[in-house]
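Structure incoming, see below.
Of the protein chains in this complex, one is absent; all others appear in place.
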């Protein structure tokens, strides 16, 4: 069934058991909404020098946006900023691929669980759900940087 | 040719040799325009008690609007107001008939030369041209009455 | 299932009607017939309307109002003929009270802007108040927020009760001597509620406020009689009533349309223009700047003919029967909570619900896989979601072509959704 390509086990798992959910102390906070569906997220980043010490978040949304935030937390926390940006770029590329991109080994290595979102990229209306937390993270990071809270 | 039903000899005659054209002394003056084509008329009425002493006018417009003003002048000047209103009503009825009304003898007696406009009523865009001076006359008369210039 | 369906009376001959709607034959996802339950967002179009559009473009297309040649006369007659049809459809006292806009949103913005630029006694300014409700579509909220911001007027609103009705308990405090305009929806697009027009109008008239009714969800579904409503303005939109996209209507009382200032300026709406100043044509043209949606008006005329040929009362009965049936069946679904009235009393044919903790996005996605098209989200009525503390709803909405079998398909589909996320 085509639906299974969107709702991969990994995604449903993250949705049911989200990683790092809840708001904790951070250097910067942003609030993003997806106006087409009303999904919302409040997200905080905490940096320890160049290292992402924490990404905490709270929000409401569908399985895809919730799972995506959970995967983001799992993938990015503990990484260097430069590496995190690579991951974000790869995720963006995957999500904008309209289902045309078959993740190769290199991509799988970078994205880990996040490759499960490949199937979502076939559904334009859901791509925004998957990207919500990633856009929020990017924005929060820019804010933290500009406020000089990190190196 | 269908065109001849609009451009009756009588109409073309009035167009080429208009009656009572030019602005003369009056009790009230109005300026009307037909926004769809830019035709304009300035018209004055002069009453002598209940009698229409003069209808003078100036303006620019097509053969139909010019001829119609000339016919109006010819028909109404010298008439009692009540009779003039009957003529106006008959003319209005004829022009709104969409070419469906065949003027009978009674109508011809009231409208005289103005029955020639029967053919114009088939052309919605031109009906407004034919009515321009008549609407102006009606308006000017109302103005004259309300200003108490006539009985 | 069959038992429940047997009790249904007042249904239309949907088998015949559905043949008029080409899209209802569509299949998706490898041959699944579309079950279209999103008519509150936009309706499907019968071939009668598409034929009218094609005939217009293929035989009568010309710009209107300014041509003396045959085709331009035909185009004008068709366009103005559509105005006559719409006027008759809503029982307008005069055809000149029917203004064509691009959609209901423009119609509502038009009212707000006319009042913002009006002279006394209509003018909305810092000493005055605007009243709306919490169950409005954003298109009947944001124009008033903008007007309030730009004039300094105060925006007030009626709240909603737990069972999805307007809370009019404090009507005399909400609508006061300061109120210039009360604008509310006749039928809620998210809750389905049909609102008590009379009570609101009576109070508005007491204080001399104007009343604007958003009939976007009413015009397609019931007899709309602007004289019976007694409002000052009524707005609705073509695409929800089997007409084309790109056309809306504002009906307004003649004296008001004469007194109020224009909104958009340009070709068609003028009487005479010089570089120094301009004067405006009488309504409705005063409010129709530029080349109007000619083909779309013609299409809306055909839509109105189509609806009338079936009969608005019969359409209403059909929808009422379907809605009753759908409410009954949906309430049987475990964990399903209806947001809005749970009976068909004073209720339109849009039903919003939540399904346990499953996010509407996920509900809609799994339904789509079965060919079932419902809308998910806040339905441009986010304050309602805030009011009920929910992020979004799933909404099924019905129309003259909807069948009890489609309700059954929805209920089966929801079972599948529950299993999928179970």
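Order of writing sets the labels: A, B and C. Residues in every chain begin at 1.
We adopt the following convention: a residue touches a chain if its C-beta (ideal position, glycine included) is under 8 Å from a C-beta of that chain, and two chains touch if they have at least 3 such contacts.
Note that the structure is predicted; figures quoted are calculated from it, not measured.
For the chain excluded from display, the touched partners among the shown chains of the whole complex are A, B, C.
Of the candidate positions C:289, C:336, C:390 or C:411, contact with the unshown chain belongs to C:289.
Of the options C:19, C:59 or C:202, the residue whose C-beta touches the omitted chain is C:59.
Within the entire complex, the positions of chain B that touch the omitted partner chain are 1-3, 6-7, 12, 36-40, 60-64, 66, 123, 126, 129. Although one chain is not displayed, chain A still touches it through residues 33, 35-37, 123-126. As for the chain not pictured, it touches chain C at residues 22-23, 26, 28-29, 34, 36, 38, 41-42, 44-45, 50, 53-54, 57-63, 66-72, 102-106, 108-109, 112, 117, 134, 137-143, 145-146, 150, 155, 157, 237, 239, 244-248, 262, 264-270, 272-275, 277-278, 289-296, 361, 364-365, 367-368, 372-377, 379-380, 382-383, 386.
Criterion: only the chains that are shown with their structure count from here on.
Viewed as a contact network, the protein chains form an open path, each link joining two chains that touch.
One finds 45 Å separating the Cα centroids of chain B and chain C. Here the CA centre of chain A is 38 Å from the CA centre of chain C.
In this assembly, the C-alpha centroid of chain A lies 77 Å from the C-alpha centroid of chain B. Residue positions of chain C with contacts to 2 or more other chains are absent. In chain A, there is no position where the chain touches two or more neighbouring chains simultaneously.
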